[in-house]
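Let me begin by handing over the structure; questions about it come next.
Of the protein chains in this complex, one is absent; all others appear in place.
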Amino acid sequence: MTQPAFDVVIVGAGIVGSACALECTRARLRVLVLDAGCIGGGATAAGMGQIVVMDDSEAEFALTRYSQQLWDEWAPGLPSDVEFSRCGSLWVAVDEEEMAEVTRKERYYRERDVAVEVLDGKQVASAEPNLRPGLAGGLRVPGDSVIYPPCAARFFLEQACTCGAEVRERTPVQALTGRTVRLRDDSTVSAGVVVNATGSWAAELTAGVEVRPRKGHLVITDRYPGFVRHQVVELGYLKSAHSLDADSVAFNVQPRPNGQVLIGSSRQFGTNDPAVEPAMLSRMLSRACEYIPNLTRLSALRAWTGFRAATTDKQPLIGPSPSQAGLWLATGHEGLGITTSLATARLLVDQLLQRKSAIAREPYLPDRRTEPEALATARTDRR
Amino acid sequence: MGPERSFDVLIVGAGPAGMAAAWAARASGQRVGVVDDNPSWGGQIWRGETARSRSAQVRHWLERAQGSGAELLAGTRVVASPGPDRLWAERADERLTLSYRRLILATGARERFLPFPGWTLPGVLGAGGLQALVKNGLPIEGRRVVVAGSGPLLLAVAAYLRHKGAIIPLIAEQAPWNRLARFGLGLIRQPAKALQALFLRSQLWNVRYQTSCHPTAAKGPTRLEAVELRGPAGSRTVECDYLACGFGLVPNLELPRLLGCAVEAEVIVINEWQQTSVPEVYCAGEPTGIGGVELALVEGQIAGYAATEQRERARRLWGLRGRGRDFARRLESAFALHQDLLQLPTAETIVCRCEDVTWTRLQPYTSWRSAKLQTRCGMGPCQGRVCGPALEFLRGWERESAGVALGTPRPPVFPARLSSLVQEE
Partner (left out) sequence: MNSSQSVTINGQPASVPAGVSVSVALALAGSEAGRRSVSGQMRGPLCGMGVCFECRVTIDGLPHRLGCQTPVRDGMEIETDGP
């Protein structure tokens, strides 16, 4: 039997696919990465580039925390165009009910050794002078960061290529199995294993994968240095992120290091039309202006949309496909793809090599019930 | 905060095409509104013209437009379309919601800029750009201006600047003489145009018009002091105070495309009534194909008549339009950009002026989208209007990625205040 051309073929050169490629090359696997468009051109380009811990569930916390630590290890070595900025997050509370939530979060994070600080109304106003007066307070998470993801994806792939990985952009995949990828020109590539890291398109290539596209709008302004200092987000964000069906918006702004202000967020199911919808944009901007009234006078340069990959239980899919031998999934990251890309890569390669992981893998397994049986490793003998 | 206005016919652009459309549409008695960013009628080519203009044609059309009864909304820029048959437009202090039954897009054209060493120095402007500043009060008397680039606009600009007292050492046209001569012979078929060309030449009778000649560098420590040019006889350096340099015209397609109008060969597709693929939207002038003032006036009238059910009057202008289109095609062919211009940028030449992305920084990328994502080229306030056409010529990059469909263009059509993008309850 002939050797497969590559140990691992990764379909999707977004932040998740790129991180997986790098981790695979560090494990001395021969890697090919394919993308229908350009590196980091999907949700990776569209999203807000945040690296945050989240506490909606233990599983979410574990993954985001582990991955944030991995990002922090990378930070000093990232090139300047990745724009790594440890601006911290500021969750803002409008009333006493939301302050109770702040208190709960503070305890939760403190118990898990995540540095956080509770701010009262005066302190929150001082931390972010452009917030409207009268807010109840907030929670500052100084360890959170933001990056510019398309350059991070490119950087990871460059590192992978120095270890022998191959990357083919503008190479759409027609079909894939666990051992073969068929390209649009009908040629095929043989693989030890295949990884579906195509984000919101995952179900198009792998039937039965429960990933739905979840549309989001964003706006970026001209340069206003110092206008916001933290990634600022409303406590209602989680309600929006985790509502199962309704269209929703939540206040979320982020300072880019060059002074531009990035504004989000919105969520919609049931559409894969990338057009910007003025009504949705208006709703999102209105919500943002409720928290930061001075936003109304800023100049908006561009608006765009992207599609998050949403699963039914809000955890990503990291591990072997239950239906096809050799096929692995690294998708379904919803709004946390940037944050959890590095941990995803680690967990994936841990499983490929059957080595222990730093955190429990069960919550993210595509077949969420049992650990997969031992599978033949992808590595082939090279003598 | 957001006054609402409603029109039977709304026209975007108050240049020649928009003026002609307004006058023609008003003959029907319907309510007509015209939106333009500038303070008065005229667009770019007739900027600041008044009833005292030297040109009979300008006076004639100004009188028609001003007397038509169309409402001019000046200082107003369309930024988005919140729904069918509505546009949002921004002014200095407010946002207007404009409703219409029929829309005529006469959004005109802008200059094509090509990057070369020193082109970012203060004192280097477009040809139309410098003309616009002089029309807005910039004193040019006694100043030395090199006019360069490509197209008949260079002659019109040079003549205007000369009239205002500028010294023009040279007009440098990149097209070769044999192409222009062929075009010139073609003008015999169009006597009015030949006369116009002669008139321009007479105003410029002792100004050097050098063909196959283009700038290679703008020089000066902090501001333009001289221009280096290359021509058939070699290189020369010309001291000057301004360089007025543009390489032809690019139609403004952003608003038509946002509204879903079909595009083919980089112009808006229209039928014999100037109607686009969106039934209630018409288009006239440069966005249907660069063709100059005469064609814009004819197309504007056809659109204005057709949009108000005055079909017979529209039909009578088809012949004139056909001849105007022939002229436009030959013009385009005469002034096509020569491949020598592909050498204009050197490694450190800034290509994207908004984000200061250099030519060398763009080398590794093979598509507009990947260059944009990795270098931020095209992500600035000009929204790619300056660097886009340059890179299309220099690298063959289309504004949309060949690989993955990008969907319709996005609002805002121009940078807009956030408040202009929010619907009042």
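All chains are identified by letter, namely A and B, in their written order; residue positions are counted from 1 within each chain.
Keep in mind that, in the parts below, contacts are C-beta pairs under 8 Å (C-beta built on N, C-alpha and C of every residue); 3 or more make two chains touch, one makes a residue touch a chain.
Source: prediction; values computed, not measured.
Enquirer: Which one, B:Glu49, B:Glu173 or B:Glu355, makes contact with the chain that was left out?
Expert: Final answer for the missing-chain contact: B:Glu355.
Enquirer: Determine which one of B:Pro16, B:Gly33 or B:Gly123 touches the chain that has been left out.
Expert: Considering all chains, including the one not shown, the answer is B:Gly123.
Enquirer: Please identify which residue in B:Asp8, B:Asp37 or B:Glu266 touches the non-displayed chain.
Expert: Here the residue in touch with the unshown chain is B:Asp37.
Enquirer: With the missing chain put back, which residues of subunit A would touch it? List them for me.
Expert: That gives, for subunit A, the contact residues 222-224, 258, 297, 299.
Enquirer: Hey, which subunit B residues sit against the chain that's not shown?
Expert: 37-39, 44, 77, 110-111, 113, 120, 122-126, 128-133, 136-139, 222-223, 350, 353-356, 380-382, 385-386, 414-415
What we mean here is this: only the chains that are shown with their structure count from here on.
Enquirer: What whole-number Å value describes the gap between the mean CA coordinates of subunit A and subunit B?
Expert: 42
Enquirer: Sort out for me which residues of subunit B touch subunit A in the complex.
Expert: Per the touch definition, subunit B meets subunit A at residues 80-83, 366-367, 369-370, 373-375, 379-381, 383, 401-404, 406-408, 410-412, 415-419, 421-423.
Enquirer: Where on subunit A is subunit B touching in the complex?
Expert: Contact set of subunit A toward subunit B: 36-41, 45, 81, 150-151, 154, 169-170, 172, 219, 221-222, 263, 273-276, 278-279, 281-282, 285-286, 289, 295-304.
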